[in-house]
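Of the protein chains in this complex, one is absent; all others appear in place.
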Amino acid sequence: MADGEDTFPGQSIVTEGEWAGWRPCVGSDPFEDQSGPYYTRDEPDGSVVCAFRAERKHMNGGGFMHGGCVLTFADFCLFAIGREALKDVHAVTVSLNGDFVGPAYEGDLIEGRGEVIRAGGSLIFLRGIISTGGKTMLSFSGVVKKVGKRDAKN
Amino acid sequence: MADGEDTFPGQSIVTEGEWAGWRPCVGSDPFEDQSGPYYTRDEPDGSVVCAFRAERKHMNGGGFMHGGCVLTFADFCLFAIGREALKDVHAVTVSLNGDFVGPAYEGDLIEGRGEVIRAGGSLIFLRGIISTGGKTMLSFSGVVKKVGKRDAKN
Amino acid sequence: MADGEDTFPGQSIVTEGEWAGWRPCVGSDPFEDQSGPYYTRDEPDGSVVCAFRAERKHMNGGGFMHGGCVLTFADFCLFAIGREALKDVHAVTVSLNGDFVGPAYEGDLIEGRGEVIRAGGSLIFLRGIISTGGKTMLSFSGVVKKVGKRDAKN
Partner (left out) sequence: MADGEDTFPGQSIVTEGEWAGWRPCVGSDPFEDQSGPYYTRDEPDGSVVCAFRAERKHMNGGGFMHGGCVLTFADFCLFAIGREALKDVHAVTVSLNGDFVGPAYEGDLIEGRGEVIRAGGSLIFLRGIISTGGKTMLSFSGVVKKVGKRDAKN
């Protein structure tokens, strides 16, 4: 039940360092701030890529990335992937399903990509893949529900 | 992809304060430490209850609990609910599905309960409910896979 | 995407034979007619049980019940379990998730039970268990969406 508000933070694209060319998504969503920081980048084909760098804090007791960490990023990805359909509305996650197929470790660059399956009047259906170094970590699908118009000022 | 290791931390039950009677699950899983702290309590009927107190850090940009926060707790719950079937093995989450049906806010006590649907030789199927104040927040189901014997020393 | 219409067929309860006390759900839904026949029975506690008898036609190439057969029955169960919430409306399945945990064979009596997790204004969340002889076959969850008022005449 992330809220779309925080996926368009109006923040400036980073101009140097590891994240040059990426837009940081920080400062408006406390749980994402501590679980990230997350970044997005618009691709030439109109799609969006989401990413974050795996740190020690993202790991589980076994030394690889916690399932909840991967799903939190997937929930973030839903709203980034669906940003066009959700740009004028508030929305909440109704359903999120994930199949875990591979691990990630401290230091890995984690990327999320996906697509809108259908954008209906009230429900948006999406799916995506989270991967690291070209290896799939999670296959996910989700349903997001529009819950009201976004305030003109926001 | 949580690891069962951290669900049996051998920690002492809290004897006073809000969490008197609960066992804290902290210190061995970095992502759960920052997403929690989580607690478990054995019930007279043999089941387990999991819980945590919602703080500002668990919220999304809309001011209610982030979906990833709820799913992270659900992933923790899978291993607590399945602790008997998983007690001698390491295990990873294979699949986690969640339907979000109600919100939670800062200050709420969040509880998770569930059951093992089937404990097979390699796969454990579970389902559960996360709620606050008697109102359901998430209905979840998951599949956990045994990946090897736990070291005798652990 | 079953339609609620056929779950209240107004048919008489069977008075003799194997299905005495059960209400047959036949005659209005072609795919359920050929995949069933299905029966429902109201329990003293207000819940509903759904059932059918496994025949050769329900089996797969391996000689046990086909997954699609189990899921078709689960989809039927969603509407029977949610009949109170859906009694005045047409509705469609939005999402159905099933975990297969045990087989069934020709001649087995298959039963489905479940509960409404939340009945919202537009979406109904449900979950259930399909079993035979006390052994769980499928754990399922689903989301059903109301799509319009049922005609007064129906």
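Think of it as A, B and C in the order they're written, each chain with its own count starting at 1.
As a convention for this text, contacts are C-beta pairs under 8 Å (C-beta built on N, C-alpha and C of every residue); 3 or more make two chains touch, one makes a residue touch a chain.
What you see is a predicted model, and the numbers here were worked out from it, not measured in a lab.
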Selected residue (touches chain absent from view) among C:82, C:98 or C:128: C:98
Omitted-chain contact residue, chosen from C:71, C:86 or C:116: C:71
Absent-chain contact - pick from B:71, B:94, B:116 or B:129: B:94
Missing-chain contacts mapped onto chain A: 95, 97, 99, 101-102, 117-118, 120, 125, 127, 129, 136, 139, 141, 143
Where the unshown chain meets chain C, residue by residue: 1-3, 5-6, 28-32, 34-35, 56-62, 64-76, 90, 92-100, 103
Where the unshown chain meets chain B, residue by residue: 94-95, 97, 122-123, 143, 145
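In this text, only the chains that are shown with their structure count from here on.
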Equivalent interface positions on chain A and chain B, same or different at half: same
Rigid-body rotation angle, chain C and chain A, from Cα fit (steps of 5°): 180
Chain closest to the assembly centre - both centres taken as Cα means: B
Averaged-CA centre spacing for the pair chain C and chain A, given as whole angstrom: 36
Chain A-chain B separation of Cα centroids, rounded to whole Å: 23
Residue list for chain A, restricted to those that touch at least two other chains: 94-95, 97
